[in-house]
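Missing here: one protein chain of the complex. Every other protein chain is in place.
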Amino acid sequence: MNIDNIKKEFPIFSNKIHNNDLVYLDSANSSQKPLVVVNRIYDFYTKEFSNVGRSVHYLSVAATNLYEKTRSSVQKYLNAKDKNEIVFTKGATEAINLVASTFSQEFLQEGDEILLTELEHHSNYVPWHYLRKSKGVKINFAEIDEHGDISIENIEKKITPNTKMIAITHLSNVTGAILPIKEITQLAHSKGIPVMVDGCQSAPHMKLDMQDLDCDFYAISCHKMYGPTGLGILYAKKKWLDNLPPYQGGGGMINEVKKNDISYSELPNKFEAGTMATAQVIAFDESINFLNKIGIDNIISHEKKLLDYGEEILRKNNSVKLIGNPQKKGAVLSFTIDGIHPHDIATILDEDGVAIRAGHHCCQILHDKLGLTASARASLGVYNNKDDLDKLNESINNCKKIFNK
Amino acid sequence: MNIDNIKKEFPIFSNKIHNNDLVYLDSANSSQKPLVVVNRIYDFYTKEFSNVGRSVHYLSVAATNLYEKTRSSVQKYLNAKDKNEIVFTKGATEAINLVASTFSQEFLQEGDEILLTELEHHSNYVPWHYLRKSKGVKINFAEIDEHGDISIENIEKKITPNTKMIAITHLSNVTGAILPIKEITQLAHSKGIPVMVDGCQSAPHMKLDMQDLDCDFYAISCHKMYGPTGLGILYAKKKWLDNLPPYQGGGGMINEVKKNDISYSELPNKFEAGTMATAQVIAFDESINFLNKIGIDNIISHEKKLLDYGEEILRKNNSVKLIGNPQKKGAVLSFTIDGIHPHDIATILDEDGVAIRAGHHCCQILHDKLGLTASARASLGVYNNKDDLDKLNESINNCKKIFNK
Amino acid sequence: MNLKELYQEIILDHGKNPRNLGKFENFNKDAKGHNPLCGDKVHLFLKLDENKKINDISFEGQGCAISMASASIMTDLMKGKNERQVKELISKFLEMIKEKDDIESNLLNDDEKTKLMSLGGVKNFPMRVKCATLSWHALSSALDDFQKKVTTE
Partner (left out) sequence: MNLKELYQEIILDHGKNPRNLGKFENFNKDAKGHNPLCGDKVHLFLKLDENKKINDISFEGQGCAISMASASIMTDLMKGKNERQVKELISKFLEMIKEKDDIESNLLNDDEKTKLMSLGGVKNFPMRVKCATLSWHALSSALDDFQKKVTTE
């Protein structure tokens, strides 16, 4: 599969938006879906549908096999040691809530500290914030440097003897900063602290190797990874999944149920209560196939070229200010324009068919720190090309014209 | 839309299972999907896909409108007073976990009691069981009578001054018993106790009227209601949603986020953290349309005829024992055959293309009470007809032949 | 009317040069509005008489052209209006912005109607509807709140 030609795998690009071609630069929000994935959903529902793991009839057995096949594909894609280290959730947000809730029940006490960073998405802050009330836990934030980057030193500074968990993003959805997870994990482990990584933004754009990163938890949203909505993945080392209590309770995650007590299933069922997102899991196998067919190395180099080009033209465009200039940067171009509010930019770009996002991107802490209430963000996917970035720039110029800038 | 002809709306029935026509009698587990629903998913992903509520560009705005349109359709279908009383979850299991977790945080103390019934699905027991450990809450079970039914008297008997919540099924997924929810709610409210209803099995088969039932919470699984997997609904009275703390934390459910504190959104966002199951919600509107087009009254009378017919022929089949003979019964035929284990029945029926479920159907408490480790269950959907039940009976006879019964 | 035309007329003017911007001294009521999705903020200052007639009104805020223009137009319009009039205008405005094509009210002259209706173009943009209504909701809660204080004091 040739990446330069990949747009044709995505049916949405044959539609017009306000009579313009769609220039989709909102993949950090959610990616478009290749036809193979949509077809898989269609075929599953029309030819093979059944619930998983609960009946012994043909369709159910087949669906169970398909469901577990995706688990194996994800294991391989993440280079996880064990298939049972892959838990399906409804999204990265649920995955992080699962970790915060179960980890705190088993391992946290009043006065313990969680270390986040100023880059974190609300989904990697609110679940930890809950523990302030329920457990009397304290939350610390490693600070960004002037490039919108987090150095290992700034992490180290905030570690105290009470730090019981480091929960950090792999790739910032605003500054694009790629954090040195492997080094952070080494540092943390040397102090006996587990590391939870918010991999939402990294997963579609970077090579993922759990055994190399050696992190304890890794949260992923499938809808940002060319997969269906309503599905996420929690990778967790087996020792954690074995020792954490279950999260939601319901059908499928129990061993024996009595009126006075309940015992729970083995992995992976223990953490998959109730009917899961069967069709979505099964279709996600096609997303993994799709990524594998292009090859992550090709994706990385394609997106790097685009990012460099995008930065180049936007830097040349006066009155556009890029946000963040980290050492290693991925797939995200956030910016402001003096005197034009990001919301107005986004609305006007939209008239030209250019879809970007404006707002705080669920990162209020970061925006506060940067002295902004909002920013504009163009983010990349495999299907983007230089044309898209040229159109972005053109449309920004239209916008400036309207506002007489 | 004519219900006698409805099979043709479901593409799965044009496929063969082991060279036989599919006789699908496992709808209590999960229903098949009509083509309109599958097409909606396809069209959404291929022509309209975007994330909801987060960007101001065209696709995102359109998706947000569609998403909220489903909320309105569900509100109407349930006759809820307010659109914001409809919360989307990943399934009924999550909906019940949400209620148990947030209700206990705000309203439960050590020694308080939750009243369930012996009919409950594990999904309506395990989440309450958790509160034994976390809150020192006690759990009581209203007992079934000899018909596998729960009378209002048996509920009343188990109410104590410490009862703080009654959590009960509307329609048993094993005995088919339909509980007198309206009367139970009246009784409970007269004692100041809220009522949570597990509506998983009732939702596809009964007329739903929240204002008439007057229950406080109602949990639904969309995949049992001719909708996509990975989606559920929690109906809750506004006064509860206003007063309960949020459940999962993440993007979209916050108001303001500071380093030292967080405030939460208004309804309905407060309970919808992270990227939701966008495509599934949007497609579920077609499930509601589909149900409305047939008309719930037609569904009820169609399924009643089938249920009566099924009971009649199975009762005539000697050595088949029906489980449960409740006053009001819906859509479920559970049975055992002397000397043949339910699993063997299900496997042999499957060879004839007849898909039923065998096991404890996530109701171990009930099976214990009935002195069974497992049962066989044939359950009905709109697409079933008398032929299907004749084939069930035929295949049961095959099964008896193999086992020389 | 499409959004771009919109940006070239009244909204751009009010957005760039908002009327009634800044805190004035002897206000006796204030109220804040905040749109968590985009971060838009508005802070209203009011001088109300005992019958809740608006003697003076101004605002501070950060936000897009639409929310700033809306606050600017609103404050211009509300000066001197009594409680009943304010409430009527708020509800007419919200109706217009959410569903109706025009706005009818004896309280408005043609020029004022034109200004308000320039904001009507956001009808099909739910995200922008929130921008346009932010200050109006804040004004509404300021009035209700003032009442509460009066009755409990």
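Details
In this document, chain identifiers A, B and C correspond to the written order of the chains, with residue numbering beginning at 1 in each.
In this text, a contact is a pair of C-beta atoms (placed from the backbone, for glycine too) under 8 Å apart; a residue touches a chain by one contact, two chains touch by 3 or more.
None of these values were measured; they are calculated from a predicted model.
Interchain touches from the omitted chain, evaluated on the whole complex, reach A, B. Of B:257, B:348, B:382 or B:396, it is B:348 that touches the chain left out of the display. Although one chain is not drawn, the whole complex shows that of B:53, B:326 or B:359 it is B:359 that touches it.
Of the listed residues A:5, A:65 or A:243, the one in contact with the hidden chain in the full complex is A:65. Interface note: of A:256, A:338 or A:387, the residue touching the hidden chain in the full complex is A:256.
Only one of A:134, A:162, A:265 or A:289 touches the absent chain when the whole complex is considered: A:265.
Residues 53-56, 60-61, 64-65, 254-256, 265 of subunit A touch the missing chain (whole complex, contact as defined above). Mapped onto subunit B, contacts with the missing chain fall at residues 340-344, 347-348, 351, 358-360, 364, 367, 373-374, 402-403.
By our rule, only the chains that are shown with their structure count from here on.
Using the average of C-alpha coordinates as each chain's centre, C ends up farthest from subunit A.
When chain pairs are compared by contacting C-beta pairs, A-B ranks highest. Each chain gets a centre from the mean of its Cα atoms; for subunit B and subunit C, those two points are 45 Å apart. Taking each chain's centre as the average of its CA atoms, subunit A and subunit B sit 31 Å apart. Among all residues of subunit A, those that touch two or more other chains are 343, 347, 358-359, 364. Residues of subunit C in contact with at least two other chains: 37-38, 125, 127-128.
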